[in-house]
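Note that this complex is displayed minus one protein chain, with the remaining chains in position.
Up next is subunit A:
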Amino acid sequence: MMRTVALGTSTGLHMRAAATIARAAAVLGVPVTVRVPGRPPVPADSLLALLTLGAGRGTELVLEAFGEGAPSALDRLADLLERDLDAEGAHG
């Protein structure tokens, strides 16, 4: 299944924001991929891979996961990606 979100972090997907996402993705128990429409998907649990997306604020991101845990995994990551992690102290 798929979910589309707009990146909420005000200064884009920088290192700490990406690390927050990667850490959360690593404990989901379900592999989740993220992509910018028109480009190949990358694993959500890899900090470096997430950084290659070059996502700025508002960039549309497509999340994808399969299987039993997919809906809750997508909920969790979509929630994090839509938040302004900078406002929560994740800047830089």
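What to note about this one:
Definition applied: contacts are C-beta pairs under 8 Å (C-beta built on N, C-alpha and C of every residue); 3 or more make two chains touch, one makes a residue touch a chain; residues count from 1.
The working rule: contacts and distances are computed from a predicted model.
Protein name for the hidden chain, per its UniProt entry and selected from "Mannitol-specific phosphotransferase enzyme IIA component", "Extra-cytoplasmic solute receptor", "Anti-sigma factor NepR domain-containing protein" or "Biotin carboxylase": "Mannitol-specific phosphotransferase enzyme IIA component".
Across A:Arg35, A:Arg57 or A:Arg83, the residue that sits in touch with the chain not pictured is A:Arg57.
For subunit A, the residues in touch with the chain missing from this view are 11-16, 19, 47-49, 51-57, 91-92.
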